[in-house]
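Removed: one protein chain of the complex. Kept in place: all other protein chains.
And now, chain A:
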Amino acid sequence: MQMDPGLHKGEGYQYGPNPKQHYFSPYSMNGGTVLAIAGEDFAVVASDTRLSEGFSIHTRDSPKTYQLTNSTVLGCTGFHGDVLTVTKLLEARLKMYKNEHNRQMSTSAIAAMLSTVLYYRRFFPYYVYNIIGGLDDEGKGAVYSFDPIGSYEREAYRAGGTASSMLQPLLDNQIGFKNQEGVTKVPLSKEKAVFLVKDVFISAAERDIYTGDNIMIHVTTKDGTETEVFPLRRD
């Protein structure tokens, strides 16, 4: 492993031959991974529950999923301060919509609105990676993924966060049947989706230091949302 011989890290101090400029960063990275899968009549949103900073763990029990309505779950990771603010804002806007419209916001409307909320801060972005999972107006599973400034798209599945580059190719292969030859494409059942989610997170926890402790899985169907917690490696 490559290490700069001039720098020693001990007790929070950095010694080195070169001058180092200090500055205040408004952001920090709190790690974590989120995943959402859209089925024929269900949607799965899962996240790990570890909150970290640098090589430390703040807590092992901080889920990154937020239930917005009966039929919509939001997963967000990135800078925890902005995660909290965005979710607060969204929940407030949802309440306002409900008061004005006498009904809950649809998943597609929430997605569209989140895009505008994020773009509003185009020049000082919320450092948050969002993924919305839920049911669309026709009752089919829907997943919407976002970048920090609100670019969004509806997809069948998406992984976000620190282990996203490990999870996404796995999902491409198993759900999208990519890079496979001569396979019959079977639609994904709810049970298979949950097994897949557990497996991919276990794999991610093996290699990504920021992912681990527990997974929280939300499965949304027309009858509401069921939640399951599943243990992961704690190292």
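The rule is short, and it goes like this: a residue touches a chain if its C-beta (ideal position, glycine included) is under 8 Å from a C-beta of that chain, and two chains touch if they have at least 3 such contacts; residues count from 1.
Everything below uses one rule, namely that contacts and distances are computed from a predicted model.
**Student:** Which name from "aldehyde dehydrogenase (NAD(+))", "Myotubularin phosphatase domain-containing protein", "Proteasome subunit alpha type" or "DELLA protein" does UniProt give the chain that's left off?
**Tutor:** Answer from the UniProt record of the missing subunit chain: "Proteasome subunit alpha type".
**Student:** Which listed residue, A:Ala112, A:Ala156, A:Leu170 or A:Ile202, touches the chain dropped from view?
**Tutor:** Going through A:Ala112, A:Ala156, A:Leu170 or A:Ile202 one by one, A:Ala112 is the residue touching the chain not shown.
**Student:** Quick one: say which of A:His58, A:Lys88, A:His101 or A:Lys178 touches the chain that got left out.
**Tutor:** A:His101
**Student:** In terms of residues, what is the contact footprint of the unshown chain on chain A?
**Tutor:** 100-101, 105-106, 108-109, 111-113, 116, 137
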